[in-house]
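Of the protein chains in this complex, one is absent; all others appear in place.
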Amino acid sequence: MKKLINAPDAVLSDALRGVQAAHGDRLRVSFDPAYVVRSDAPVQGKVGIISGGGSGHEPMHGGFVGPGMLDGACPGEVFTSPTPDQMIEATKAVDGGAGVLHVVKNYTGDVMNFDMAAELGRGENIEVETVLTNDDVAVEDSLYTAGRRGVGVTVLIEKICGGAAEDGRSLQEVAELGRRANANGRSMGMALTPCITPASGEPSFELGDDEVEIGIGIHGEPGRFREQLGPASQVAERLMAPILDDLPFSSGDRVLAFVNGMGGTPLLELYVMYAEVARVAGERGIQLERNLIGNYITSLEMQGCSITLLKLDDELLRYWDAPVNTPALRWGA
Amino acid sequence: MKKLINAPDAVLSDALRGVQAAHGDRLRVSFDPAYVVRSDAPVQGKVGIISGGGSGHEPMHGGFVGPGMLDGACPGEVFTSPTPDQMIEATKAVDGGAGVLHVVKNYTGDVMNFDMAAELGRGENIEVETVLTNDDVAVEDSLYTAGRRGVGVTVLIEKICGGAAEDGRSLQEVAELGRRANANGRSMGMALTPCITPASGEPSFELGDDEVEIGIGIHGEPGRFREQLGPASQVAERLMAPILDDLPFSSGDRVLAFVNGMGGTPLLELYVMYAEVARVAGERGIQLERNLIGNYITSLEMQGCSITLLKLDDELLRYWDAPVNTPALRWGA
Amino acid sequence: MGITAGRAVDWMNRFASEVSEHRQELVRLDTAIGDGDHGTNMERGMRKALDRLGQAQPEDPGAVLKSVAMTLVSSVGGAAGPLYGTLFLQMGSSLAGHQEVELPELSAAWRKGLEGVQARGKAQPGDKTMVDALTPAVQALEEASELEPGLQAAARAAHDGMLATTPLVARKGRASYLGERSKDHQDPGATSTYYLFKSAAETLAG
Partner (left out) sequence: MGITAGRAVDWMNRFASEVSEHRQELVRLDTAIGDGDHGTNMERGMRKALDRLGQAQPEDPGAVLKSVAMTLVSSVGGAAGPLYGTLFLQMGSSLAGHQEVELPELSAAWRKGLEGVQARGKAQPGDKTMVDALTPAVQALEEASELEPGLQAAARAAHDGMLATTPLVARKGRASYLGERSKDHQDPGATSTYYLFKSAAETLAG
């Protein structure tokens, strides 16, 4: 394992030191419990929004803290959901009296820890709403399983809810918007290589020289199956088909297309993928009204990508376009 | 070799199709000869700025085209400098009557092709100035060699010159500013892994399981020497020492610190590195007035990083802070 | 003589050692069908739990378990943090007020713990989780009439339950994303649960 770190168990605190040194003017960093909030938090009268999850997915979530997006983020250890006390402290730090939204990716650990935070936090008299993201069509959705994972749509929801909160919308409205975006979003991912967590030091799975893993999540977990790597055009079709079938998206739909790198894939290749995504969408009469291309929700150094399509309506589009000012996503400000 | 591409010799044109599909509202893409210009080019009365270089370094340069930065970019094949006809056409496309600045990284191929473009283009009656970047302290500087490579400072210069051009400064002034920034900037890079160009399909060098390559450039070329990988703190010292000695930077200096990922290194690790860079700078009394952290000048999927320090003065700082609106760098707009 | 606070601390010490010793094994099992952090997370949590126990010196077994529970909840994260936190919290509450704990109280506490885990995680036996080791072990303890053989039977049952997870298709937790591919792998959480019962059998009786 070769990594630019000091020690496996110091990665999180060292990275937080870096965040503090780099963005101390706009973010406030707490080390114990670990969380990051925008420096002007709490913003009085505004709905606060926090999210959290394991580290190793950067820039998600810490890179999305700032005006127009998240008020706070709780980073766990690498690929390990954060703990309830982080969430409670972050919730308190961002509560400006209008309640706090928790954006939670649907993983057993994340859900349970946020649940415990909500239980333990009831005494704090802060109104909390939760939006659960579960957009990954690689996973079967069933009452009897853990359900679908939350992946790419999480980034889009954080942006859209952030825009709405900045616009003065109520906690219920912001949460409803988040749930609508989640209902309108679908994702699917693939990997060319595994990743290595600092703690384990071993590849998360083994892949042959011409194999790809289809239906991966963002924690280095193996996918649903593996197959031969084909050209980018085929990879795009492979990922788009289950997305387009699941919602279903139809001709005339206005869609935001998000081509996300898993961390180790060159931007050059992500643009090649975007060309193919646009082609496949075009063939179905779907209009790519907005796009986001880059490494936004990653799996350490994993090579590969995920595609997220989000069906837009006027309100979702408006809040997507609204100004945002965070380390990783910024426009109009 | 596993890549998200259709075919090795189609990478550049496929990626350009992706750029056009994604950013057609703000960029105009020419496929033959290959170049990208901002959609409102030429901007009358404004100095035009173009740059160019091999592909595989994305987002540089195409991702930096837009108001406040480059007017145009010429992408070559992967790791191969573009050709004079691309440069001439891009120069003509961005000339708004105030002349055009060429930002050229100091590589034999880039320099010779830009030279030929200038020669062949003399007939076009466009005033052209060139800023040559050569900030890489890993390479010995000598009259009898090819001299130092242009690396990280190129990104900073493109931003600063772009700000000055937008501010209505003359070609001479913009060029002088670029040269001053180059004179005030120093970089040093290292790699944890090699990269693989689509055309060759082979790793650019071999590295042992615990080895790092020190003094690499951005073309997958081997560095000056290799050594054992130490902790991030040591890597930072290793890269900072020759930078700090070369200029030299001294206590009280206001500096922009740029921690750049080579493409395959997680952002998490870049923040760990930034913490160490800030520490080393702090120990010398150097104030990190601004920073840039992320994958901006890359070597395909190479893992590793480079550090660039740029000594700031009021003017450089002002144009660094000025609004910029490009796919890869955006603020204040 | 029943189980004292000191004994409970011994148990937690032993469990911490087992987890630490088998960290790589737990990581490897979790890499195969999860995200490879189970061993690291449990080790980090138990190390902190021992630190806190050393400072607070709780006076009865219930307080020992509650202290461990709180530390795990605030330092483990992932699925295991809330699940083991809930397990120990429920056990601790169930034992509240008892200076010395005998078999009936202990098995009642385990039952409460198991119920807590299931309330928290919604897993049924057969879902390929720690519940598959917990359920038969708790049952074995309930069926026992003496502490020492009871704990030994529980450890054996946990061991069998752990092994029985191997052929199962996971329906809960991260392994469920693999669908059929989760077969033929032993569940990491059931494995750490076995070490918890093994540690109990080695420390709580005699």
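Letters A, B and C mark the chains in the order given here, with residues in each chain numbered from 1 onward.
Criterion: a contact is a pair of C-beta atoms (placed from the backbone, for glycine too) under 8 Å apart; a residue touches a chain by one contact, two chains touch by 3 or more.
What you see is a predicted model, and the numbers here were worked out from it, not measured in a lab.
Peer 1: Quick check: which displayed chains does the absent chain contact?
Peer 2: Per the touch rule above, the missing chain touches B.
Peer 1: Taking the full complex into account, find the residue in B:10, B:126, B:199 or B:333 that is in contact with the omitted chain.
Peer 2: B:199
Peer 1: Looking at B:63, B:76 or B:121, which residue reaches the missing chain?
Peer 2: B:76
Peer 1: Among B:221, B:289 or B:315, which one is in touch with the chain left out?
Peer 2: Hidden-chain contact among the options goes to B:221.
Peer 1: In the whole complex, not just what's shown, which of B:145, B:228 or B:251 touches the removed chain?
Peer 2: Checking each option in B:145, B:228 or B:251, the one touching the absent chain turns out to be B:145.
Peer 1: Extract the touching residues of chain B with respect to the undisplayed chain.
Peer 2: Looking at chain B, the ones touching the missing chain are residues 9, 33, 54, 76-85, 107-109, 112-113, 115-116, 138-140, 144-146, 149, 197, 199-200, 202, 204-205, 217, 219-222, 224-225.
Note that only the chains that are shown with their structure count from here on.
Peer 1: Per-chain C-alpha centres versus the global one: which chain is nearest?
Peer 2: The chain sitting closest to the overall C-alpha centre is A.
Peer 1: Mind checking the centre-to-centre distance between chain A and chain C? Centres are C-alpha means, answer in whole Å.
Peer 2: Averaging C-alpha atoms per chain gives centres 32 Å apart.
Peer 1: Could you state the distance in Å from the CA-based centre of chain B to that of chain C?
Peer 2: Roughly 54 Å, centre to centre.
Peer 1: If you average the CA atoms of chain A and of chain B, how far apart do the two points sit, in angstrom?
Peer 2: Using C-alpha averages as centres, the distance is 29 Å.
Peer 1: Multi-chain contacts only, two chains or more: what residues does chain C have there?
Peer 2: Expected reply: no residues.
Peer 1: Counting only residues that touch at least two other chains, what does the list for chain A look like?
Peer 2: Within chain A, the residues that touch at least two other chains are 78.
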